[in-house]
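Please see the structure below; I have some questions.
Here the complex is missing one protein chain, while the rest keep their positions.
This part shows chain A:
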Amino acid sequence: MTFSANFSLVLPEIVLAIAALVLLVAGAFRGKVGPIFTLAAVAALLAAAATAVLGPHGRAFGGVYVADAAASYAKVAIYLSSAVAVVLGDRWLAQRGDQKFEYAVLVILAAVGMGVTASAGDLISLYVGVELQSLALYVLAAMRRDDAKSSEAGLKYFVLGALSSGLLLYGASLIYGFTGSTHFSQIALAAAHGGAHGAGLLFGLVFLICGLAFKVSAAPFHMWTPDVYEGAPTPVVGFFAAAPKLAAMMMFARVLGDAFPAAGDQWRQILVIAALLSVFVGAFAGLAQSNLKRLWAYSSIANVGYALLGVAAGGQDGLQSMLVFMVLYMIDVTGFFACLQALNRDGKSMETIEDMAGLVKARPGVALAMTAFSLSALGLPPFSGFWSKFFVFKAAIATGDVMMQWAAVLGLVGSVVAAFYYLRLIKTMWFDAPNGSVDAPSPSARAVGFAAALFSCPIVLFALAWLEPAAKAAAAAFGHA
C-alpha cells in the first residue's frame, strides 16, 4: 500500500483535524462565536461522517488503523451525535454568557479520538485514541470553571480517568510482553497458541477490560459517573452519555473480537458479571436519586450493562445487537438531555424531579417528549428502548449457553426494578401540582428533543428496517484481524 493510500483511509480523521485547527485559529483571532462558526463545525462533522461512509475500506499503516463497515457505522453515529452536541452546547453556554469557541474545537477533537478508537487495529492506536478523547472530555466537563460543581466534575473525571488509563496501559504492556506484538492480529495468533504464557496474557486482558470498563462506566468501575454527570454542563452530559459510550463499546468489540477470540470463554464470564452488576447497580441506586442528571447517570450505567450483555453474547448476533442497542440508546439519551437543557425556571436549570412537577401544564410538548424517553428507557413495546433490549436478549438467548440465558433473565428483572423511577418521573410530570412557571425553551434544544422523541416512538419502527442490516454488515466486519 502506498503512503498516500494510507492517508486516503484515514480521511475522516484528517478532515476533522484540519477543521479543528482552522476553527481554532479562526476563533483565536475573531474571539467570539457566531452562527457561522457553529455551522462550520457542524459541516466538518457531517463531511467526516460522509467520508466515513463513502471512503474506501482497508487497513492503513500496517494494520494499526482499520476502516471497515463497523468503523463506518460507529463513526457516522459518533460524528452525528457530536454535531448535535456542538449545536446544543453553544446555545446553552451562550444563554449563560459563557460561550467559548474552544467548545466546538474540543468536541471535534474528541470526535477524532473516538473515531480512532472505533477503528483501532493496534493497542497503541487504541490507547492514543482513548487519551485524545478523554483529555478533550475532561476539559469539556470543567468548561464552566466558575461553577464549583463543574470544576469538581472535571477534576474527578480527570483523576479517575487517569487511573483507568493507567490500568489500560498496564494491561496493554502485559499483553505486549507476553505476545511480543501490539497488533490485534498478532495477539490473536499468540493467544490461539496459548501455551505457557496463557495465564500472563489473561492477566493483561483483565487489566485491559478493567480500563475499558472504567471508560464505559460499567458497574464495578462506575463510581465517577453520577458525580461527573451532575456537575458537568447539561449538553456536555448529553454528549458524554452518547458518543463516548459507543466508542468504548467499539473498543470492547475490537479488542475482544479481533485480538482475543481464542479467550472467549474467559472474557465472557467477566463481561457477564460486569453487565449484570451494571444493570442492578443502575436499577437500585437509581431509586434513591432526586437529581435527574444523577438519575440518568445510573440509567446509563444500567444501559451499558445491556450493551455489554450483547458483547458477551459474542458472535455476529451479539455484536449486531450491541450496535443497534447503542445507536437507539444514543438517540434517546441525546433527546432526553436536550429536553432537560430546554427546561429553565427563572434562568436556572431545572434538574431535580420535584422541578418537573406538573410540567405537562407548563410545557406540554417537552413533557410529552420526556415521557416518551422515560417509557423508551423503561422498555415499553412500541418505543425504541424495547427494540434495543429485544435484540440484546434475543442474541443472549440464541447463544444456547445456560449462563447467557440466565443473564438475560436477570437483566430483565433489573429493567423491571428500574421501571419504578422512570414511572415516578412520568407521574410527577403528569399528576403533581406545578410549582412555578417555566421559561421558554430554546428552539434548537426543543427541536432536537422533539425529533428524538418522534424517532423513539413511530420512526424507529421504519428506521429499524435499515438500521438492522447496517448493524449486521458492521458486525460481520469483526474478527477478521
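In this section, a contact is a pair of C-beta atoms (placed from the backbone, for glycine too) under 8 Å apart; a residue touches a chain by one contact, two chains touch by 3 or more; residues count from 1.
Here is the rule we go by: contacts and distances are computed from a predicted model.
In the listed set "NADH-quinone oxidoreductase subunit J", "Phosphate transport system permease protein", "Peptide ABC transporter" or "Chemotaxis protein CheA", the entry agreeing with the UniProt name of the missing subunit chain is "NADH-quinone oxidoreductase subunit J". Considering A:Phe37, A:Trp92 or A:Phe178, the position touching the chain not shown turns out to be A:Phe178 (whole complex).
Note that of A:Val128, A:Ala262, A:Leu380 or A:Cys457, the residue touching the chain absent from this view is A:Val128.
Contact with the omitted chain, checked across A:Ala19, A:Val42, A:Ala118 or A:Ala142, is made by A:Ala142. Within the entire complex, the positions of chain A that touch the omitted partner chain are 3, 6, 10, 17, 24, 60-62, 64-65, 100, 102, 105-106, 109, 112-113, 116, 124-125, 128-129, 131-132, 135-136, 138-139, 142-143, 145, 154, 174, 177-181, 190, 195-197, 200, 203.
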